[in-house]
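Heads up, one of the protein chains got dropped from this complex, but the rest are sitting where they should.
Moving on to subunit A:
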Amino acid sequence: MFKKIMVPVDLRHVERIRHALDVAADLANHYGVEVCYVAVTSPEPSELGHTPSEVEQRLKAFGADMARLSGHKTTTHLIVSNDPAIDLDKKLLAAIDDAQADLVVMASHIPNVTDYIWASHGGTIAKRADASVMLVRG
């Protein structure tokens, strides 16, 4: 039914997206497809690494761990953005096309009043992406 699943990840808060990761792994094993883990970083040093290359190493290690733990095929895709706080949605939408994913599994918070002003990233992706989008709460 699906050919490729894309999962946006924030490597600083893996525990918070655990449900989404588990759901994506189950679906990948069920359909026998690969999961592409996507992360967005800035060129500036961050808590994940001094340079984007270091962040990329972490992302690859994360992908390898997921493959080992869940048994599905994984790829990773790191996006460098000059202003990740603002450009995240735009970069993720482009990444869906680049990765040719037809299902996005994404963690999202329970909507609150701020969503009227700033839609959640998951909400924006679901609204604009051509691919199917599954938002996993909490």
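A few comments on the model shown:
The criterion applied here is as follows: contacts are C-beta pairs under 8 Å (C-beta built on N, C-alpha and C of every residue); 3 or more make two chains touch, one makes a residue touch a chain; residues count from 1.
What we mean here is this: contacts and distances are computed from a predicted model.
Only one of "Glycine reductase", "Phosphonate transport system ATP-binding protein", "3-oxoacyl-ACP synthase" or "BCCT family transporter" fits the UniProt record of the hidden chain, and that name is "BCCT family transporter". In the full complex, subunit A touches the hidden chain at residues 34, 36, 42-47, 50-53, 56, 60, 63-64, 67, 73-87, 95, 98, 112-114, 118.
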